[in-house]
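In this view, the complex is presented without one of its protein chains, the others remaining in place.
So, chain A:
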Amino acid sequence: MTAVPLGMPAFPRAAESAVGDPVLRGNLRHATHTIRAKRARAVAELDDWARLRAAGAAVKDRTLRHLGHYLEQLEASVTAAGGQVHWAADAAEANRIVTGLVRATGEREVVKVKSMATQEIGLNEALTAAGITAYETDLAELIVQLGDDRPSHILVPAIHRNRGEIRDIFLRTMARWGRPAPDGLTDDPAQLAEAARLHLREKFLRAKVAVSGANFMVAETGTLVVVESEGNGRMCLTLPETLISVVGLEKVVPTWRDLEVFLQLLPRSSTAERMNPYTSMWTGTTAGDGPGAFHLVLLDNGRTDALADQVGRQALRCIRCSACLNVCPVYERAGGHAYGSAYPGPIGAILTPQLRGTATALDASLPYASSLCGACYEVCPVAIDIPEVLVHLRERVVQGGAVTRQGARVTIRPAKGHAAERAAMRAARWAFQHPRALRAAERLASRTRAAHPSRLPSPGPAGAWSRGRDLPAVPAEPFRDWWQRTRGGRQEGTR
């Protein structure tokens, strides 16, 4: 995975600046609440949703258990259909392969279908370094690219921008990238969409090379599938001469029949649509129809290591619908950038530390970027128990232990900065194992309660708590003392 942008702060600090930005907060609140309500309605229409969800999880789990088998089948099918398969162990190798393939065509520009995998590996930056310009064609990705910004949502990368901001970006930078924005552009959505259409049409008609990802790969036929709402992806997938698809290993499904499940789960979970507007499927090459050359770059980049983690591997079921982002109270307030990777929100909080490890301060803070409210698990169409994985990864952060890195079993040390916390947890555990000591501590707190302040300066947990909240008052008498005082003779089970 690409390195975190230099100087990226750990999650709590990055979130703090987002929380303090009222425009961002407003944009995110409006967008996430709108889409979560729509999704709930779309899902409620199906009376077999729970069974579909279980089926989606089961298909993914079974495929992951036999991943090697299905990937080999996929490779054979793609090759037989006239495509070429490349295996990339990490981001650097994937970028090297794609850059080499583009160079071999003699072209200096590519059009891109929105793709999380290429964001994950930082492909655009790698292409730029090789003198190749990548043009994003998804409307939201275009807004991000023109704004010299970073995506902040899996499905709606420009969710943090409002219409006024988008108009300003179009007026300011479109001309630098190609066809300028029309004069007198307003923030009317139809006008903004038309400006993007005109701007992008030039690129579609000119480009000889396209780069895409895929939502699914069907092993039995070597077919790749992209689901999208705008049709720009289909333009990229059909018009150019060369198509390069970069896809994570976990996107393979065994058969076409499995698509039946996912093509119901995905649109309703992501865009709250009953059926996906554009579903494009391509299988190798066909003379006189579509790209004459097709390359599939199969991306590992930490996935087989994640697969070795029995609790964490369920993150690989993810179909990138982003329903978990849209219901997450933390994402809503912290924004996507705070997560410091291509995958923000609850799924990012578990996927990123698995793909990238927990060595950096940011990656070690991601499993804590949740109140464990469970709303993400409730909406996940493939039933990823995100809270369970978060707690599991927290354990990895504070206790260290055995993990798989680049195929080898290694023991990692606890992350730095948890020594005081660990000592406090141990002390608490000790007190909870010694009820007499606990009672003495409670009594002491009660007797001195008149002297307790309502806020304390940072640092420390009490300081962190009392930055925006008063410290709770301590009662005159703990419950267990009241019980003993009033019902001392009935104190069963004492030891």
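Keep in mind that, in the parts below, a residue touches a chain if its C-beta (ideal position, glycine included) is under 8 Å from a C-beta of that chain, and two chains touch if they have at least 3 such contacts; residues count from 1.
The rule we apply is simple: contacts and distances are computed from a predicted model.
Candidate names were "Cysteine-rich domain-containing protein", "Putative Zn-dependent peptidase", "Phosphate-binding protein" or "Cadmium-translocating P-type ATPase", and the UniProt protein name of the unshown chain is "Cysteine-rich domain-containing protein". Here the missing chain is touched by one residue of A:Lys112, A:Arg303 or A:Arg394, and it is A:Arg394. Hidden from this view is one chain, which touches chain A at 11-12, 15-16, 19-20, 25, 329-330, 333-334, 367-375, 377-378, 388, 391, 393-399, 421-422, 425-426, 428-429, 431-433, 435, 438, 442, 445, 454, 461, 464-465, 467-480, 482-484, 487, 490-495.
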